[in-house]
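Below is one structure; the comments refer to it alone.
Complex shown without one protein chain; remaining protein chains in place.
Labels A, B and C are assigned to the chains in the order they are written; within every chain, residues are numbered from 1.
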Amino acid sequence: MSAHETVEIAGHLMDHGILSLVLDDIREYGGDYTIDRFDVGRETDDPSHAVITVTAEDDEELQRLLMRLQTRGVNQVDPGEATTAEADRDGVFPDGFYSTTNLDTRVRVDDRWLDVENPEMDCGLIVERDAGGAATRVYTLPMSDLRVGMQVVVGASGVKVSVPTPDATGGAFGFMESEVSSEKPHAVLVRQVADGMREAKAEGKKVLWVGGPGVVHTGAAPALVALVHAGYVDVLFAGNALATHDIESALYGTSLGVDLAMARGVEHGHEHHIRALNTIRREGSIRAAVDSGVLTSGIMHALVTHQKSYVLVGSVRDDGPLPDVYTDVIEGQRAMRAQLPGVGFCIMVATTLHSVATGNILPASIPLVCVDINPATVTKLADRGSSQARGIVTDVGLFLEQLAVELVPGYRRS
Amino acid sequence: MSAHETVEIAGHLMDHGILSLVLDDIREYGGDYTIDRFDVGRETDDPSHAVITVTAEDDEELQRLLMRLQTRGVNQVDPGEATTAEADRDGVFPDGFYSTTNLDTRVRVDDRWLDVENPEMDCGLIVERDAGGAATRVYTLPMSDLRVGMQVVVGASGVKVSVPTPDATGGAFGFMESEVSSEKPHAVLVRQVADGMREAKAEGKKVLWVGGPGVVHTGAAPALVALVHAGYVDVLFAGNALATHDIESALYGTSLGVDLAMARGVEHGHEHHIRALNTIRREGSIRAAVDSGVLTSGIMHALVTHQKSYVLVGSVRDDGPLPDVYTDVIEGQRAMRAQLPGVGFCIMVATTLHSVATGNILPASIPLVCVDINPATVTKLADRGSSQARGIVTDVGLFLEQLAVELVPGYRRS
Amino acid sequence: MSAHETVEIAGHLMDHGILSLVLDDIREYGGDYTIDRFDVGRETDDPSHAVITVTAEDDEELQRLLMRLQTRGVNQVDPGEATTAEADRDGVFPDGFYSTTNLDTRVRVDDRWLDVENPEMDCGLIVERDAGGAATRVYTLPMSDLRVGMQVVVGASGVKVSVPTPDATGGAFGFMESEVSSEKPHAVLVRQVADGMREAKAEGKKVLWVGGPGVVHTGAAPALVALVHAGYVDVLFAGNALATHDIESALYGTSLGVDLAMARGVEHGHEHHIRALNTIRREGSIRAAVDSGVLTSGIMHALVTHQKSYVLVGSVRDDGPLPDVYTDVIEGQRAMRAQLPGVGFCIMVATTLHSVATGNILPASIPLVCVDINPATVTKLADRGSSQARGIVTDVGLFLEQLAVELVPGYRRS
Partner (left out) sequence: MSAHETVEIAGHLMDHGILSLVLDDIREYGGDYTIDRFDVGRETDDPSHAVITVTAEDDEELQRLLMRLQTRGVNQVDPGEATTAEADRDGVFPDGFYSTTNLDTRVRVDDRWLDVENPEMDCGLIVERDAGGAATRVYTLPMSDLRVGMQVVVGASGVKVSVPTPDATGGAFGFMESEVSSEKPHAVLVRQVADGMREAKAEGKKVLWVGGPGVVHTGAAPALVALVHAGYVDVLFAGNALATHDIESALYGTSLGVDLAMARGVEHGHEHHIRALNTIRREGSIRAAVDSGVLTSGIMHALVTHQKSYVLVGSVRDDGPLPDVYTDVIEGQRAMRAQLPGVGFCIMVATTLHSVATGNILPASIPLVCVDINPATVTKLADRGSSQARGIVTDVGLFLEQLAVELVPGYRRS
C-alpha cells in the first residue's frame, strides 16, 4: 500500500550538491525514487531541473518525507490545496501538522497562493479567515502559542518553499561559500562582514547582534560601544551574563575574571558580580540606572542612550537576574520574535545558547555570520538548520576591534 | 583612614597552596598584610596555622576583602557579632550585604553561633527571630527571593566558614586531587566514581545527576537506564533537550542527528523532534505519556517508573517545550534547590549550562564529578567557584557504559 | 588559445555529491565545462554516467586540471598514451610531471595498460623498461628518491584511476559514511572497528597501528598489549614519545605526568623520562633490552616478544632518542613504506603527526580509522587527501579498553 508523489527542483543542482542531499533524504526516510527527467545545465552557468517520483510506505510517511524535502527547496509538481485541521487543545498541534522550514513559503488555500508571514523553522502554519470564510493570511506559530480553534495546515499539500539563491543572500557574502575554519585570512573576512552591515544599513534595514559574555571578557566592549555609536547595532539579543559583566565592568572596572585595563586575571570576582546585580535591581532597570547616573558607560549604557533595543533572556545558571531579563524563556522568545521585522543582517558573537536560540527563529533569507573562537558553536548552528549561517573562527576581541576600525571613522582604542 | 582586621587560617596551608591564594586575594583587592604569626607544620602531616593582619583603604573595602577571604576558609580571629539590616525592597539586598560562599558557615547572633542552612554561593544570609526577638535560624537566600522586612547579614563580622578537608570530601576521591586532563587512565577513574556513588548510597544519601543531550547522542541512554534500574540515579537535573531527545529516540528510534541502532548520522531530524514534543504535550506530561502507554522506554520512562525525581528547566533555545519543563528559570532554580537535601554525590555529564547552574546552588561539601569530552566545561565550573569539582575529560558514551558495567551486576549492552 | 579535453565519470554520482565536487574543481582551477551527456540512474540503485568537456586557458593549465580531476575518479574518454620525460637531476621531477593520487591507477605505455605499483599521493610515476625498451612496470616514487635518468610520466594523458566504491572499502564499514563527530554511539563503533580488524585478519592481511603517546597516558597500554598478544597488531608506526613513555612506564611505573596505577598526576616526570632513554641506549636497542631482561613489560616488549614490526620515526622535539628511532625523517618514511605491502586495515590512535605521515603514503584502498579525542586530528587527515579516513572522536583509553573486550577472549583489566 505504498504512496507516491512527483516533485521537482530547479537551480544549480550540480554545483552545490543539492540533488545529492535530496536523494540522501529520501533514503534516510526509508523512501524510494525514480528520476523522471533531469535537464542538466549544459554550460557552467545554466540551471538544472529535475523531476523525481518519490515513493513511501504509506501516505503518512510520504507527507513527512515531502515536508522534509521542502527544507531543500523541493516542491510537489502539483501541490494541490493545503488541508487544515482545527486545534482541539492549547499548545498542541493536530496530528500530521506541517512542520515549517525557515525558507520563504507560500500556501495555496481556496485556490489562492498566500505568502507565509514570518518564516520560522519548527512551527505550524496557521490559516486565518475572514467572516466570509475566505483565507486572509497564513503565518507561522510556535507550538506553545497555539490556541484551540486555530486552523493548522496538515500534510505537505498546497505548500511551496523557495530556497534563497546564493546570489540573493550573497552580495558581499561570497566568502560565505566557505566552511567553518580557523585557517582563513581573517583580515579579509572582517572587511566582508563590514560590507554586509553597510549594505543592510544602506537598504534601511536593522543590524541584529547576538552576544555572549565573552564580548566583555575579551575586552571587545569599547569596540562594540563604538559600533553602537556609529549606528551598526540596532538590536542586541543576549542573556543576563553579557549585560551583568558589562555593567560590573562599568561599575567596578572588572568582569568575572579579568581586570580589563591591566589585562590581569581576577579570579572569581563573584562578589563584584553579585553587587552589580543588586545595584541595578535597586534602580529598577538598566534604563533607570542610566537615567539616575548610576550607570555611565559600557555596552548597555550605549544601547540605552542611543535608543537601541535589547532583549535579555534568562537561563537557569543566572544570578540575580537583572530586572530587564525575561525569566520566562517562552516570553523571551516572543520578545525576540517581535524584534525581527526589518532585520537585514545578523551577527552572532561568542555565544552558543543565544546563537542557537536566534537561529531557531530567524528566516533563512537574512544573512547570518557567527564569530567564535570555538568551531563547535558554528557547527552546531548549521547542524540545527541555519544553513545560511557562515562561521568565522577567530578571537572575538581582535575581530570586533578590527571591525570597529573598518566601520567607525577615527576609531582607535585609546 | 585605613581599616584593618586580624584573621587566621589553619590546615595544610603549605601543601595545597592555600596561603598563596589568600595573599594573592589580598593584593587583588588592593589590600595589604602583615603575617603576625606563622606556625608551620614541622612534619609532613602536621597542620600549619597563620595569623595575618589585613589592611584596606576603608571599612567598606575591608569588609569586602574579609568576605572574599572567607571563600578560602580565612576567618576573623575575633569575629564579633553579625550585623543585620532590614530589606527595604523585594529582591534587593541592603548595601554591604554579606555575599555567601558555598562552604559550611556559622553566624554569631545574640552571642550564639548558628549553623547556616543550605550553604549556597552568591546569596544573602537571612536571620529569623522568634516572637521574643531571639534568633532561631540563619539561612541562605538568593537575591530574587528576598522580601521586604527580612533581616539580612551585612559585613563579614560574626561569620565563620569551614573549608572541607581533603579527607572529608575525599574517601575514594583521592584522584580528585588531580587537575582536568584528557591524559588520564580513565578506566581507573570509572572505578573511583563508582566507589563514590556506592559510598553515597551506603550512607543513605541521594545521587544527583546533571545531564545534557549528549547523553542520548553518544548512545549512553541504555547505560543510564540500567543505572536508574540499579538505584544509582535519584534525581536528574536537565533541560528540555535531554528529555526530548530521549523521548524522540524512544518514539522514533532517532535523536537529533543520529540513528542510534545503526550508528549512522541522520542530518537535522527536526521533524521527529518537533513531533515528539507535540506527542507528549498532547498527553499532558511525561508521566501521563508513560501511564497511557505512549512512552515505553528510555531515560525519562525509567525515572517515572522507578519513582525518581527530575527537574527540567527551560532555555531560550527550546522548541516546544515538554509540559514538564519549567519555562521560568527562577522557578526552575527553586525546584532544583528543593531536591538538594540528602544529596551525597553529584555527577555532571555532557552539559555546560546545567552543570554551572547546579554548581551555583550546590554546597561545597557534596562530592562533585564533571564528565565531558570538552575540557572547557570542567574548567568553567571550577572558575565559577565550584572548587570541589573534579573533571574527567572523556567520551561520555563509553564512560557511562563502563560505569554501568562497574555498578550494575550483569550489565552488558544487548 | 584555450585547450580542451573530454572526460567521463561513472557511478553513484548523485548520491555522494561527487559530480558537484568535480564541477567545483573545474571552477577553482579557472576552467570551464559543458556537460555533453548525463545519463542519470533512474532508480535508486542505478549508476549514473557523465561525459563532460573541460576547457582551460592553455594546455599546461588543462593538464593540471585533468590531474586534479583524477583525484575524483574522472578520466579522459580517450586517455591516449602516457608521455615520459627523463629526470635530469636527482630529487627533482621534470616540469609538468604527473602528481599522483592515492587511488588505484593504470598507465598506458606502448599501447598497454600497466597497473601502478604502490599507489601513493603526491609522488611521480616512474616507468621502467627492459633492455629492449619495452615498459615492464610503473611505480610511484617520492620526489626525494628520484635519480637522474629515470623516466617520469608528464601530463595526464595515458593515466586512469579507479575510485573505490563504497561497497568495496565498506563491508563492516558502513558507519564510515558518517562524518567526524563526538556525538556518535561509540559502543557500536567499537564493534564495527573490531569487525574491520577481524575481516582483515581473515583475509590474511596485516593490521597497521599508528599511535601517539596518548595511548600510554590514557592507560590504554594494557589493552594494546592484549591486542598484540591476540594478534591484532602486526605493525606499529610511532615516534620516540610513545615508545619512551611505554618503556618509562614499564621501568618506573610512571609516564610523563601520570601515575597509571593510582590515576594520580605526576607533574613533569622528566627525570624518569630521560633515565628511561639512557637505560635503553645503554642496552643498544629495545630488542636488546628485552633480551637482557631489562625491559619486561609494556607495548614495545609485547611487539618484540611476538615478533611484530615497528617503525619509530623521530621528530625535532625528541629527547634521546631511543636507539631504534630513525632520526632522518626521509629514511623513516622509506622504512614505513616498506611495511605497507599486505596491510588490510589501518587504525590511527592519538597522534596527529604520525597519522598525517601515514595518510600521506597509504593507498586509498586500505580501510582507515582515526581515533582521537580531538576532532581536529581527523579533520586534518581528511583535508590532506585521505578521503577514506573515518573519524571517531572519543576517549582513546576507554575505546581501546572496549576494543580489547570485543576482540580478546577473556580480556578484563586486572
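Methods note: a residue touches a chain if its C-beta (ideal position, glycine included) is under 8 Å from a C-beta of that chain, and two chains touch if they have at least 3 such contacts.
As the structure is a prediction and not an experimental result, all values here were calculated from the model.
Trainee: Please identify which of the visible chains the hidden chain touches across the whole complex.
Mentor: Hidden chain, whole complex, touched shown chains: A, B, C.
Trainee: Which of these touches the unseen chain: C:119, C:158 or C:239?
Mentor: The one listed residue touching the chain not shown is C:239.
Trainee: Residues of chain B in contact with the chain that isn't shown?
Mentor: 14-17, 19-21, 23-24, 26-27, 32-35, 38, 40-44
Trainee: Please give every residue of chain A in contact with the chain that is not shown.
Mentor: Here the touching residues of chain A are 174-175, 177-179, 181-190, 192, 214, 217-219, 257-258, 260-265, 373, 393-395, 397-399, 401-402, 413.
Trainee: In the full complex, which bits of chain C touch the chain not displayed? Write them out.
Mentor: Against the left-out chain, chain C lists 24, 28, 64, 67-68, 71, 89, 91-93, 97, 99, 121-122, 142-144, 239, 256-257, 266-268, 270-271, 273-275, 277-278, 281-282, 313-321, 327-333, 336, 353-354, 356-357, 360, 374, 376, 383-385.
Simple rule for what comes next: only the chains that are shown with their structure count from here on.
Trainee: Need the central chain here, defined by C-alpha centroid distance to the all-chain C-alpha centroid.
Mentor: Checking distances from each chain centre to the full centroid gives A.
Trainee: Please decide if copies chain A and chain C contact each other with the same set of residue positions, more than half shared, or with different positions, and reply same or different.
Mentor: Homomeric contact, same residues on both sides for the most part.
Trainee: Express in whole angstrom the distance between the two chain centres, defined as the mean CA positions of chain A and chain B.
Mentor: Distance between chain centres, rounded to whole Å: 32 Å.
Trainee: What is the distance in Å between the mean C-alpha positions of chain A and chain C?
Mentor: 40
Trainee: For chain B, jot down the residues that touch at least 2 other chains.
Mentor: 257
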